[in-house]
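The structure under discussion appears below in the form of structure tokens.
Note that this complex is displayed minus one protein chain, with the remaining chains in position.
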């Protein structure tokens, strides 16, 4: 989707303002937000791609003014409601009102270290060879789906070069919407800034994205 | 600039929700906002292009959540301060604290009808012929300036057809920044939706923009 | 905080915000008045102009005349600014007019994706939705979805032409003349011409609907 998250090349968003000796958390609730988000992810009820889509689907003024932990919390509420674990009435009252769905797994303290250490690899074998080779010139596709995609708007319909074939991975555009993992080959594609940004681009700059095979076409 | 105003093709902004029998104004302050904005425009201290740039330069979360009259008011405050007519301290206290700059013209009640009826034409003669002709295929340029432009992001680096030569007009990309009117020929350029939006575009749709000559290049 | 859509600028969840804006605009007007930079009566005059004189009835007169008078329609097609001015409609946000005509093949729709350009001289002040992000974002990519929100379903074969007002040209859609209106006076025809039909988010009223 062309949502508020697709920020590459946008102007007017203010200074970066890095904070000296920044702490990991700026408030206690941020710690809880991290832990709750990871705990609920362990239910196995939704994919990382679905949760990314829930975040980018927040109203743009909220997405663009919220801290990332707030984005997480708001999107998590959406996911928990969508999948039947909680209701809005429960959030409003701050207490359980009904039983709700049972998850496959509840993350207990003794499991936490193991789950974090394991992570969630998303490389998957595919039974066809890569369509593109290192060094090949390709064009990214032009499309503007309302659904989830990982091809940023600035990198659509642009000509670049395949720099690496990175393996085959779950395809987020499908997986975010419950259409299966449908793995594809993934390529690092590098663009000259002039191709991406046109007149006035930094001549010393190249930008790469990691692009699934179906994002690319032969030139 | 690639600001929050450049909305063509963005998703996730909600329903349009047209209001039945919508009044011209939803609050008294909107009436004052209209009249104050037009009155201050009559100072002749800034151009329409500069005021558009002041609006699109508002912080994106504010731009995307404010009503248009609020956008006007916030941008007007910026313009009045930038041009020395008022200070932030005056806005904070709600009263005059110092003299400030004198405008060329103050709009009096008896002048209002005449000024509104006259408007502000911005066609200007140029001493060279149009570079492009009706029916000619052109490509819009790719550029991403931080400054004002009227070439929307969705219509950059796209191939279209010149449908009309509309005359020669003040060039907003310069005029917004005090660089002069530098008029150019203006063309209506029409694009197939497939060119603009790619896969999944409505096959019955064409979209046109009005493009200044320097936005266009021969194909 | 509600997840309610925030792009429209009206509705109950904005009440507090409207109070803030009331104070903000009051402060601005006071400062400017104390400095002699604005004339509050000029503001009244401006508001009165757009509340009572300049509105979509102007555009409806233009359309009704174009329906009734082929020479005027031809003039409107060739030089809309002059043709419209001949009816007494001109001025701010109508300095450079273009009229685009719906046909059995093609439906026209006008938007300003970059700001809020609108033909004030013939349509008056734009409605909130015209200036708000949802319409501006979607009209150029999903006009059928937009029209559906206005209750307008075009046939799948109908071509749609969207005009993005990126320059100082202001577009007026001339809707198709409803069937069965032969012999209608210009006044009667003008009654069929809605504001939305001149933006392209509607059609002219049928002779039945107008009654």
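Per-chain numbering from 1; labels A, B and C assigned in written order.
Definition applied: contacts are C-beta pairs under 8 Å (C-beta built on N, C-alpha and C of every residue); 3 or more make two chains touch, one makes a residue touch a chain.
These figures come from a predicted structure and were not determined experimentally.
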Where chain A meets the chain that is not shown, the residues are 5-11, 13-19, 22, 24-29, 31-36, 38-40, 43, 52, 55-56, 64-70, 73, 76-77, 80, 85-86, 90-96, 99-100, 103, 106-109, 111-113, 115-123, 150-152, 154-155, 166-167, 169-170, 172, 186, 188, 190, 193, 196-197, 201-202, 204-212
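The rule we apply is simple: only the chains that are shown with their structure count from here on.
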Distance in whole angstrom between the CA centres of chain B and chain C is 17
The distance between the C-alpha centres of chain A and chain B, rounded to whole Å, is 34
In chain A, the residues touching two or more other chains are 58-62, 144
Residues of chain C that touch two or more other chains sit at 5-7, 133, 141
